[in-house]
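The complex is shown incomplete by one protein chain, all other protein chains being positioned as in the whole.
All chains are identified by letter, namely A, B and C, in their written order; residue positions are counted from 1 within each chain.
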Amino acid sequence: MANSKFEYVKKFEHSNPLLPSTYMVVRIDGRGFTNFTNLHNFEKPNDIRGLQLMNKCAKEVMKSFTEIIIAYGDSDEYSFAFKKSANVFNRREDKILSCVLSLFSTSYVFFWSKYFGDTNTGGQKLLKVPSFDARIVLYPSLEDLQNYLSWRQVDCHINNQYNTCFWTIVQKGGLSTEQAQKRLKGTLTKDKNEILFSEFGINYNTIDEIFKRGSIWIRMISKKEMKQQKSRKPQEIKEQIQQRNQSEQINLEEEKKNGDSDVQDLKGDIIDM
Amino acid sequence: MANSKFEYVKKFEHSNPLLPSTYMVVRIDGRGFTNFTNLHNFEKPNDIRGLQLMNKCAKEVMKSFTEIIIAYGDSDEYSFAFKKSANVFNRREDKILSCVLSLFSTSYVFFWSKYFGDTNTGGQKLLKVPSFDARIVLYPSLEDLQNYLSWRQVDCHINNQYNTCFWTIVQKGGLSTEQAQKRLKGTLTKDKNEILFSEFGINYNTIDEIFKRGSIWIRMISKKEMKQQKSRKPQEIKEQIQQRNQSEQINLEEEKKNGDSDVQDLKGDIIDM
Amino acid sequence: MANSKFEYVKKFEHSNPLLPSTYMVVRIDGRGFTNFTNLHNFEKPNDIRGLQLMNKCAKEVMKSFTEIIIAYGDSDEYSFAFKKSANVFNRREDKILSCVLSLFSTSYVFFWSKYFGDTNTGGQKLLKVPSFDARIVLYPSLEDLQNYLSWRQVDCHINNQYNTCFWTIVQKGGLSTEQAQKRLKGTLTKDKNEILFSEFGINYNTIDEIFKRGSIWIRMISKKEMKQQKSRKPQEIKEQIQQRNQSEQINLEEEKKNGDSDVQDLKGDIIDM
Partner (left out) sequence: MANSKFEYVKKFEHSNPLLPSTYMVVRIDGRGFTNFTNLHNFEKPNDIRGLQLMNKCAKEVMKSFTEIIIAYGDSDEYSFAFKKSANVFNRREDKILSCVLSLFSTSYVFFWSKYFGDTNTGGQKLLKVPSFDARIVLYPSLEDLQNYLSWRQVDCHINNQYNTCFWTIVQKGGLSTEQAQKRLKGTLTKDKNEILFSEFGINYNTIDEIFKRGSIWIRMISKKEMKQQKSRKPQEIKEQIQQRNQSEQINLEEEKKNGDSDVQDLKGDIIDM
């Protein structure tokens, strides 16, 4: 076969299987989204359309990759955690990274008009291709995975509090962005809450949960499936999340299960956190 | 800072810089494109709209990543080769892989209607999100890189010859796909050429180059830039390609190949940009 | 500085930190030890001097690397497990691998005459340099680490049972090695025990534990240290092992196993230090 002369170049490919029995987390992050959101007139500090589009993309990813058990997103980033025992693509790093990322990316363009409309409908046309980067991080224990998710959620909170205060004193207080930046320099959480409340009558706590805490998708399993799993491996995150229901926690939140189909796992719209 | 308690999870991230002074090749490949092309009524054996769309996406990637010196594509795959000295993202594997792939993926959806039209115009609406996987392979020498590109091009040729013959005996010969498969089993190149010619009057050699040999993008540099580079590193692939052209265009340019160059195997149909 | 012109070559070095919070296991294995043991007249099927020398080397390694919590060895191999939180050499794979291996290797030659004597004393002189290979494997959970150790110990048992039977029918039964091989082909554990017992009066169960089960070193901690640790991280393997002993020794200590411990599979003959 004519091809054989060149086929030796395949030897330069390397496989990169990820360590078994660890949580694989794919984190996707928008590239240059400050410019992208300006160009597309995103509302500040948060544009619900943009968040809903991100959530829609995340749902598409979870429908396609059934070993993802939880996904968390805020702003222009989204994290997907596969269960410890996941064997997708034999845990090949580049394959998992690229397939999750590519599907998320194409979904963002495909579903854009569903959330932003287009010129005909008085909506916002997509003017330029967005793009995202991605990485994979491994977490050996459930505790570490939970702390990872908490880390991203605290990050969401800190950024949102700052941005809410920043854009309020710009949009309602009439300061320039430079003046606003200066004004907030060195302020603490309570200072920012105080500014919002005393100067603008805004109680930060009443702001939509999706802005303050981000969005989360959790794969639910039916009672039947759960029973089957119980007899196998009790320590999966699924069960643990299950256990926490009926509690009042902050962080990862209670969710009611009911469906028993594949898509049932993805609880319709994004639950508040 | 509230965040610090969880920030230790960043320690689990790993960097993966690729070996310096090697050619980094990103190969992108369509996932499930047999179904995707059926669903979207792609012409068989080749749909020029699909190839032009792939070429458009590749061009977007080359415009964005200026250290890519050559790109080769056929069917639903595309390869991008960075120059040896490329320092994009400090040569971090996941960053390069994800950014190139994501831009290619979103471009495919964004530019779809430019090539396929949409329902209003009697064209083919995009019904489902496509997606791609990607990998990075390193080649230490120019010879290996050339052989890599030749490998992909020979693959293009073999597949196209088979597909051309297969679809001709189905579309014009009236065989079922099963019958066609059976008929071609074990045939050699000359057998297939003979079938095409004697039974259907088709001379395989006259088929469009883009189908037989794929497409190639080459980054050109101006004489001025070339002089600047000459004083630095003479052995880069850029200069070698430049020698064949003496063209003065900057950046990406249409290129006619003469067949006597270092990369003479790559005689694909070079499309406009 | 004259050196700076060449120093760019340092960029080609890569760091390879191992995933945090996993058990790092270094397994060392003799290279070509069939020839090496023949050349040095090792007793068959087991030479206690050789095992004691291996144990001595392992002890040297454990004294030098204080984050190793357990080591298991049999025949010409030894495994060393670092605790999950170990930060030796910032968990750099090549540094850990090389330093553990090198110390083990030099100890083998250095302490040879302590166990084998030399020509003057009627002992066995070291005639040729031995060498070992090594690898590092990561285990995310204690359960996996325990199963790893069990895997090695079962391997020890299977090999020893075969070798004991094989060399008995050669040495006492007068068969050639080829005949012995043929005789044992396809036999089960109980068949081999039966041969040993009925033909040679040997009860396999009475054979020395060190031959049947290998050797194990466990790092002990004092009550005081344990208290200090309790206040930090309760789930370390150290404490689990400590619980079984109530011993007050610091560092490496001889240990008698009771069979009811967490690592009960590891019932090897614990040698003096």
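The criterion applied here is as follows: a residue touches a chain if its C-beta (ideal position, glycine included) is under 8 Å from a C-beta of that chain, and two chains touch if they have at least 3 such contacts.
Given the structure is predicted, the values throughout are model-derived calculations rather than measurements.
Student: Determine which one of C:I48, C:C99 or C:L142 touches the chain that has been left out.
Tutor: Missing-chain contact among the listed residues: C:C99.
Student: Can you say which of B:L138, B:V154 or B:I195 touches the chain missing from this structure?
Tutor: Residue touching the absent chain, from the options given: B:L138.
Student: Touching the left-out chain: which of C:F33, C:F116, C:F132 or C:F166?
Tutor: C:F132
Student: In the whole complex, what residues of subunit C lie against the chain that is missing from view?
Tutor: 1-3, 5-10, 12-14, 31, 60, 93-95, 97-99, 101-103, 105-110, 126, 129-139, 144, 147-148, 150-151, 154-155, 157-158
Student: Name every residue on subunit A in touch with the hidden partner chain.
Tutor: Within subunit A, the residues that touch the unshown chain are 11-12, 14, 17, 19-21.
Student: Could I get the residues of subunit B that touch the absent chain, sorted low to high?
Tutor: For subunit B, the residues touching the absent chain are 19-22, 138, 140-141, 144.
Here is the rule we go by: only the chains that are shown with their structure count from here on.
Student: So how far apart, in whole Å, are subunit B and subunit C when each is placed at the average of its C-alpha atoms?
Tutor: Using C-alpha averages as centres, the distance is 52 Å.
Student: What whole-number Å value describes the gap between the mean CA coordinates of subunit A and subunit C?
Tutor: Centre-to-centre distance between subunit A and subunit C: 46 Å.
Student: Using the touch rule from the top of the page, what residues of subunit C touch 2 or more other chains?
Tutor: Residues 19-21 of subunit C each touch two or more of the other chains.
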